[in-house]
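Worksheet: the structure to be examined is printed underneath.
Missing here: one protein chain of the complex. Every other protein chain is in place.
Every chain is named by a letter (A and B) in the order it is written, and numbering of its residues begins at 1.
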Amino acid sequence: MHMADALFSPAVGATFWAASAVTLVAASRRLQSDQREDLVPLMGVLAAFVFTAQMINFTIPGTGSSGHIGGGLLLSILLGPHAAFIAIASVLTVQALFFADGGLLALGANMFNMGVCTCFVAYPLIYRPLMRHAGAKPSRQRVAWITTLATVLGLQLGALGVVVQTQLSGISSLPLGGFLLLMQPIHLAIGLVEGVATAALIVFVREARPDLFARDALPAQAAPQVRVPARWLAGFAALAVLTGGVMSWFASSHPDGLEWSIARVTGQANVADGGSRVHALLASLQAETALLPDYALPSASEPSRSEPEQPAWPTVEAGTSLAGIVGGVVTFALVLLVGLVVRRRQRLTLHVQP
Amino acid sequence: MCNRDAALREIASLQDAAARDTPLGRLDPRAKILTVLGFAVVVVSFDRYAVTALLPLALFPLGLAAAGCIPLGVILRKVLIASPFALMVGLFNPWFDTQSVALAGGLHIGAGWLSLASIVIRFVLTVSATLLLVAGTGVVPLCHGLRALGVPPALTQQLLLLQRYTLVLTGEATRMQLAHALRGGALRGLPLAQWASLLGHLLLRALQRAQRVHQAMLSRGFAGALPVANSYGWHSCDTLFLLGCSAFFVLVRGVHLPQALGAVLLRVAA
Partner (left out) sequence: MSAPVLEVCALAFAYPDGQQALFDVSFAVTAGEAVGIIGSNGAGKSTLLLHLNGVHQAAQGHVVVNGQVVSRGNVQQVRRSVGMVFQDPDDQLFMPTVADDVAFGPSNMGLSTSEVASRVAQALDAVGAAHLAQRAPYRLSGGEKRAVALAGVLAMRPDVLVLDEPSAALDPLARRRLIHWLRELPHTRLIASHDLDLVQDVCSRVLVLREGRLVADGTPAAIFADAALLQRCHLEPPLRQQAKP
């Protein structure tokens, strides 16, 4: 569920970048006072492990598809949430830079969706308290369901983040309700699968190296401990799972069920009333805070238009007049010509196979 | 497995591209990072229906490719295989945004198609610019540039270590998978129990390696932070590059160049 630049508006991108940047700075400050001496190489090698692990798929029985782990929860368990967040941030950065999996502008939002939601919500609020409650030697089944629950929650929150960011940016016309119905159930399924896989890995490693998991059994020293009763947490988690929407079929041959889900949907244009109510709420919120002065949220009832108030900015009509079309075609041709010239010159001067 | 090896070869090839001495490579990495970031901001600041107005911005990635001697084909191929999430979300736009927009000559088009086209163009522009930034700079100078711009050293150190040890670990993983496959196991898509065992062993080995790396670091005087390497000097060409590109971006953002060009051509033709 990597977000791309193309769906962002500058304001939303900047906001989530700010949030992630603040978290990064805070996490790196916390690391400086961390007692663990071996954290620097450990973070690097474990981040490389997660990166590698994401390229090795397991089959999901009963479907013809495969999946892989995200790694956020695993890193949080082995490194603690602050170091894990930085490690996840580094993996996301490499993915954005080398594999164009998520854009530069979207990197902040991706760090938020996939880093903050697992390391600072799912791990400390679900996994850690439940594991402490489970005692020194929890059974495999217990570890499995706690891990799965935490993974599901992390993914649900991350998917929710994607939906919110897309909606606030206003580049996509997908209505809120429809998008939620698309994203949440798919990521529920992905979360279940990923959670089971992560649990399998944790159980394996726990048996070989129980010392690595001792920190979860101990009370937190420096940070104020979040004392939340397990029952409340389980209820909260169940609510999160239910709000994810209807149980859907198992995802996907795709590691990223997002593409799968979108490809499969044949366009549920039925934007429920619930959708427009949330819209109205968001719209009024936006009007009051003037968060996005240049953009209006798309609403289902009226056709949406970008703000035509400032005559200086191009409107829809400007690009679609005859001059605009002629100019557009000519510009496109010019750009293509420049590209061909560059390519020809490169072919002549370099002996590199594209 | 083939995808992974191909992916790693791509990383290596991007590194090699960056190692060449080119006009782009000689620029300070900070200038390049800031310019590409500014480019991305300008691209996404257009309104959702901007299509032709975005086109002149394509000259920037083309310019980067030319200045960095980076094969366009490589970049375009990577753009094509990049994660299509944005495009798939964009595909819903014509469905949900059915407002009709008048084109010249009495034709009409759904506004959703315009916004979809805009998303596609934004996607190509931002993805290619990012790839060109990396190919024209290299990971190491990029990390130095990021640190100089204020990114916490904890993160930039991790980027370098991650890059270093990914190649080591994927080598181990490949060998383990191959050994497994040669004994009749699956090559891709392992059953969960075998997957957990394979990755579990890989994780244990990674942890042992991390401990050895730590011992090696300690043995050479490591005291908590990796040393800061030499910084790059900011020169006038960097200022020129940054300001020149920024001016171009502002111009394209403020003036609908294709429209103006079209108007001129029509007047000439009339």
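Note that contacts are C-beta pairs under 8 Å (C-beta built on N, C-alpha and C of every residue); 3 or more make two chains touch, one makes a residue touch a chain.
Quick caveat, the model's predicted, so the values are computed rather than measured.
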- [ ] May I ask which residue of B:Ala193, B:Ala216, B:Val250 or B:Leu266 touches the chain that does not appear here?
- [x] B:Ala216
Open item on the list: One chain isn't shown here. Among B:Ile75, B:Val139, B:Ala154 or B:Cys245, which residue touches it?
Closed with: B:Val139
Task: Interface with the unshown chain - residue positions in chain B - done: 12, 15, 19, 139-140, 143, 160-161, 163-165, 167-168, 209, 212-213, 215-223, 226-227, 229-230
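In this text, only the chains that are shown with their structure count from here on.
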Open item on the list: Centroid from C-alpha atoms only, then distance chain A to chain B, rounded to Å. What do you get?
Closed with: 17
Open item on the list: Touching residues of chain A toward chain B in the complex: what are they?
Closed with: 1-10, 13, 24-25, 27-28, 31-32, 37-38, 40-49, 51-53, 55-59, 61, 66, 86-87, 89-91, 93-94, 96-105, 166, 170-175, 178, 196-197, 200-201, 203-205, 208-209, 212, 256, 258-259, 262-263, 267, 269, 271, 294-295, 298, 300, 303-307, 312-328, 330-332, 335, 338-339, 342-343, 345-346, 349-350, 352, 354
